[in-house]
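Only one protein chain is missing; all other protein chains are in place.
Presenting subunit A:
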Amino acid sequence: LVTESVVEASVPESIIEVSVTEPVAEAPAVTQTAVSEPAPAAEPVESTAAHSDVPEHAPYLLIGGGTASFAAARSIRARDPGARVLIVTEESELPYMRPPLSKELWFSDDPKATETLSFKQWNGKERSIYFQPPSFYVSPTDLAKVENGGVAVLTGRKVVHMDVRENKVKLSDGAEISYEKCLIATGGVPRNLQVIDRAGEEVMKRTTLFRKIEDFRSLEKISREVKSITIIGGGFLGSELACALGRRSTDLGLEVIQMFPEKGNMGKVLPEYLSNWTTEKVRKEGVNIIMDAVVKNVSYKNDKLEIKLKDGRLIETDHVVAAVGLEPSVELAKSAGLEVDSDFGGYRVNAELQARSNIWVAGDAACFYDIKLGRRRVEHHDHAVVSGRLAGENMTGASKPYWHQSMFWSDLGPDVGYEAIGIVDSSLPTVGVFAKATAKDTPKAATEQSGTGIRSESETEAVAVTLKAETTAPPPPVQQKEDYGKGVVFYLRDNVVVGIVLWNVFNRMPIARKIIKDGEQHADLNEVAKLFNIHED
């Protein structure tokens, strides 16, 4: 755990005596705006009544109300005094962070966590998934008048048309908003398997595409009602949900199955030996893992779902969670005349996240040019924060390229936690350096209870939340050569480190970031690994 000692140097404690944004225990009432039902995106319907709360003009218009948008709003407000920022979101919720939806909220002891969406951090402090409570925001109708400006959120409204020549957008209810600077931070929607899409209503009714608060609440309820849940997908989201459900499986008498085409969990991210190791850990969380599984079809029979795999295996289950990727939302590309990237999807933007004059894109929907690592699109939380903040800076005149590498992390139960940065693609050659116990250590000491964490980020920074894993008996001694307890994995492209995984070693992200930034060819990666002090906590 690293204590941020940044502020003490310059901020006298006698003056700053309040703490900011203590999370609210109750779910904030979403009453900032008159929430209307999101209209179908096709033709904007002319409707006068619904316009009453929509401002006609927003100097800063942010399309989308997620992490990137919020980070941009904050950045704009910090840099442009008195800025008036309008966020328009399809959702009925104020901006919130996603990682706890597949992590902390499932592990909370608090029976009301599902309702309040608050969780306890490592230090005992409650934190809400909402970035700010309602009182932080200004109402859209007041935005133009309020003395020092502010951030307003228009919920339940979708931007369906963008007129770049006239610098204005049209909403699903027909209202129009003109802007000076615009951010597109529309994120994406979960992909579905074609076979489920075509399988009919009875199957779709029993399928969750997991992304939003309502999906979390719905799945949490379902987990208490059914006997068997199958997660399709072996990446971050699928594995985290599998672990979260797996942990509850004994108490709930719930069978948890996870299936995916790869050979192991995180097969596209981690080298095979770590993917195998991870798969074992996920199994230990109570998950029945089926690998090399390609779904051929899903049908509803006798009140059960029947999943048929290409190799003929049949799996019966009550409910399916499809965690097979994200489709970036680029619906405005057509009307706005913006380019969509054919390789990575998303809006194509330059190194400064700009699509065209006065239009920037950040977060999951942005396919941007990374000066160090090349063109890419990143779907992680920290990237949304970093890119949102950068977009906000550039919307207020900064002209800075994407430079500060974002990171990501995952926790899959008490034994597997890692942080990563850069291009972490298992098809690249890798070099892994792992800590080995000395001959003097006992097996018990060797399989140490390192600080494993369940972490979720604060709005701008990674927060290390450590729950000490308490085991009643030491794990059986494993062959040292197969114990990937702690270490660092370098991912190489043309002999340059382009990605790093910090495997159960924490608080080393700055050095990892530095190595990627340097972009040097290092003759001996073991020497680079020394910089991480992997033997220390």
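One rule holds in what follows: a contact is a pair of C-beta atoms (placed from the backbone, for glycine too) under 8 Å apart; a residue touches a chain by one contact, two chains touch by 3 or more; residues count from 1.
Assume contacts and distances are computed from a predicted model.
Comparing "NADH-ubiquinone oxidoreductase chain 2", "Phenylalanine--tRNA ligase beta subunit", "Mitochondrial intermembrane space import and assembly protein 40" or "Sodium/hydrogen exchanger" against the UniProt entry of the hidden chain yields the protein name "Mitochondrial intermembrane space import and assembly protein 40". Considering the full assembly, A:148 is the residue among A:52, A:148 or A:495 that touches the omitted chain. From the set A:241, A:326, A:349 or A:509, the residue in touch with the chain omitted from the display is A:509, counting the whole complex.
When the omitted chain is restored, the residue from A:202, A:343 or A:518 that touches it is A:518. Annotation: of A:63, A:88, A:117 or A:138, A:138 touches the absent chain (contact as defined above). Contact residues of subunit A toward the unshown chain are 1-22, 24, 73-75, 77-79, 81-82, 121-123, 125, 127, 132-133, 135-136, 138, 148, 150-151, 271-273, 382, 386, 389, 392-393, 400-401, 403-404, 406-407, 419, 429-438, 458-464, 480-482, 506-511, 513-515, 518, 520, 522, 524, 526-537.
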